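Just one protein chain is left out here, and the rest sit where they should.
Moving on, here comes chain A:
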Amino acid sequence: MTTTPNRHKRGPAPPWWFAAPAMLLFAFVVLVPSARGVYYAFTDWDGLSPDFSWIGLGNFTTMVGDATARQAIWHTLLIAVAITIIQNGVGLLLALGVNSMIKSRNVLRVLLFAPAVVTPIVTAYLWRNLLGPDGAVNSLLGAVGLTSWQQDWLGDPQLALWAVVGVIVWQFAGYSMVIFLAGLQSVPKEIYEAAAIDGTGPVRRFWSIVRPLLAPAFTINLMLSIIGGIKLFDQVFALTGGGPGHATDTISTLIYKEAFTLGEFGYSIALAVVLTIIVAVVSTGQYFFLARNERAAS
């Protein structure tokens, strides 16, 4: 905001202690434990005993040799990228469909968004049944004569990861849609219609008129889906528990297992440090990339 000198008298600046309650809560819950977490990542702490020792990079060298951890990191990145592309692709198509002259657009907007407010663990349990060998998805494939497409969606190590991605897209495509829709509504109708009358095709109109105005919506959507994908825990926990074997383990499910079923707290926190680094690198990288894009588009 700009200040106009000498036009108005200014009141006193708000006192710093207004920020104190929030900063204290934030420090107690996030900052201090995170700092301690980074410290514990270099120890062999078991979560209970007060004595533990500094082992330097020990946990991280173990991780390099740990095939389960390497796989979990790979799954995490794969899921995050897949969700980002598919969920936003579907979300954008839905937004374009709803942002049209169709009569059902208001009802559809409300319906398509509805899954996004439901508890993820609950929708994941629902899908665990639907994707089972005798579940509704296979019944539906059988009913339309596609018996050969029937699969043990969550029990097949090749498919389970994609089943998890599918469930998340089902739940959150409507979320991306709503963000894109808010962006689409900022596109001036006159310009769009004028281009149509001049004979510009729908693809060209989208690319040259709509896409640049959607840049802020893209920024938010890509950030939300990629960070959400990297931190993914609930849906994997409920759908597959990381299985079959370790076929769907993500960094977050491994953090949970190492700490609470194996008692390897130090190692678990070392995994959390890796997760933090990935999130930090991806979000700053994406921030600068998309900020440049937004400037280029405007």
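Operating definition for what follows: a contact is a pair of C-beta atoms (placed from the backbone, for glycine too) under 8 Å apart; a residue touches a chain by one contact, two chains touch by 3 or more; residues count from 1.
The criterion applied here is as follows: contacts and distances are computed from a predicted model.
Novice: Hey, which one's the missing chain according to UniProt: "ABC-type lipoprotein export system, ATPase component", "Sugar ABC transporter permease", "Putative iron-regulated membrane protein" or "Phenylacetate-CoA oxygenase subunit PaaJ"?
Specialist: The correct option from "ABC-type lipoprotein export system, ATPase component", "Sugar ABC transporter permease", "Putative iron-regulated membrane protein" or "Phenylacetate-CoA oxygenase subunit PaaJ" is "Sugar ABC transporter permease", the UniProt name of the unshown chain.
Novice: Can you work out which residue in A:Leu57, A:Val110 or A:Ala194 touches the chain that's missing from view?
Specialist: Missing-chain contact among the listed residues: A:Val110.
Novice: Quick one: say which of A:Val165, A:Ile179 or A:Val210 touches the chain that got left out.
Specialist: A:Ile179
Novice: So which bits of chain A touch the chain we can't see?
Specialist: Within chain A, the residues that touch the unshown chain are 1, 3, 8-16, 18-23, 25-34, 36-38, 40, 47, 94, 97-98, 100-105, 108-123, 125-127, 129-130, 134-136, 139-140, 143, 170, 174-175, 178-179, 181-183, 216-217, 220, 230-231, 233-234, 237-238, 251-252, 255-256, 259-260, 265, 268-269, 271-273, 275-276, 279-280, 283-284.
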